[in-house]
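Dropping the structure in here first, questions after.
One chain of protein is taken out of this complex; the other chains stay put.
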Amino acid sequence: MKVLYFAWLRERLNRGEETVSPPKDVTTIVDLMDWMAKNDEGFELAFEKRSLIKTALDENIVDHDTPLGEAKTIAFFPPMTGG
Amino acid sequence: MKVLYFAWLRERLNRGEETVSPPKDVTTIVDLMDWMAKNDEGFELAFEKRSLIKTALDENIVDHDTPLGEAKTIAFFPPMTGG
Amino acid sequence: MSTIVRLQNEIFDPGQESNAFLKDETQAGAAVTFTGIVRSNAKAPITSLTLEHYPPMAQAQLEGFATKASERFELQKICVIHRYGKMLPGEPIVQVMTLAPHRRAAFEGAEFIMDFLKTSAPFWKKETGINGEVWVEAKTHDDDAMDRWS
Partner (left out) sequence: MSTIVRLQNEIFDPGQESNAFLKDETQAGAAVTFTGIVRSNAKAPITSLTLEHYPPMAQAQLEGFATKASERFELQKICVIHRYGKMLPGEPIVQVMTLAPHRRAAFEGAEFIMDFLKTSAPFWKKETGINGEVWVEAKTHDDDAMDRWS
């Protein structure tokens, strides 16, 4: 699946997007974050305070315990500051 | 003192302003309206429903029981509909 | 705080007034513009609207509302333009503009001024339609709108 990063999350990770292929036991967003952090120290640091990170599955904001389902894109970003 | 009329009050009375010299026992706005109605049938008709008429003394909105005091101008008008 | 109140017979350009109001402002984050427009209902079309007013009192009242708004909300600038005389459907009647550090104050300041203006500024509307002329009646919901600020 496609993973997108925005704002300071993108800067810390030094990339705006990547493609990942998590194993089958990764079913929720929390699972995905755990799996990515295990494989990538940068990710673990960037995602240290998970409560500060918002998530969108296929462009809809969802909680971290949401199942990934058939989603094609997941986006991680800090609280929004538009307007 | 100078008396001003606006909107449908002005149209019914067929004048926008006039000068009146009420006797000394006319001390409040109610007194003035009574005195003017006594002397002018048109005024009595126009002021039939006094609760619909608003009053300003020297450009400040006041209740009908307010004393005339030293006011130079009194204005009578229907509820305002600007904006 | 700067306040401008303009009563005028001439039509004004809403966007041009907004731009003049915003010009060179870099300390404010939020601007709200309210524009009141002469409305012609499809069911009861009007050909024109005429506003009568009581000039010195209208000027004093509008300045008073602007001052009250600036005391109550954190506003950096207020401009109120109100027309009188004859106007046509689609033309602007009134424009209230507020500038503030934050949006809430800008919104509330503009709405506060409009609510007071509607019930307490000495203007009277007369609609001219195909069946003649009629004075617009005051609306009780305008009184209610004003009362919520007290």
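We just call them A, B and C in the order they show up, numbering each chain from 1.
The rule is simple: contacts are C-beta pairs under 8 Å (C-beta built on N, C-alpha and C of every residue); 3 or more make two chains touch, one makes a residue touch a chain.
In this text, all values refer to a predicted model and were calculated from it rather than measured experimentally.
A.B. asks: What are the shown chains in contact with the chain that isn't displayed?
C.D. replies: Spelled out, the missing chain touches these shown chains: A, C.
A.B. asks: Looking at the whole complex, which of C:5, C:51 or C:106 touches the chain that is not displayed?
C.D. replies: Checking the options C:5, C:51 or C:106, the one contacting the hidden chain is C:106.
A.B. asks: Take the complete complex as the reference. Which residues in subunit C touch the chain that isn't displayed?
C.D. replies: 13-19, 22, 24-42, 89-90, 92, 101, 103-104, 106-107, 110-111, 114, 145
A.B. asks: Identify the residues of subunit A touching the omitted chain, counting contacts across the whole complex.
C.D. replies: 4, 6-8, 10, 56, 59, 61, 75, 77-83
FYI, only the chains that are shown with their structure count from here on.
A.B. asks: Any idea how many Å lie between the Cα centroids of subunit B and subunit C?
C.D. replies: Centre separation, subunit B to subunit C: 27 Å.
A.B. asks: Hey, how far is the Cα centre of subunit A from the one of subunit B, in Å?
C.D. replies: 73
A.B. asks: Where in subunit C do residues touch two or more other chains at once?
C.D. replies: In subunit C, no residue touches at least two other chains, as defined above.
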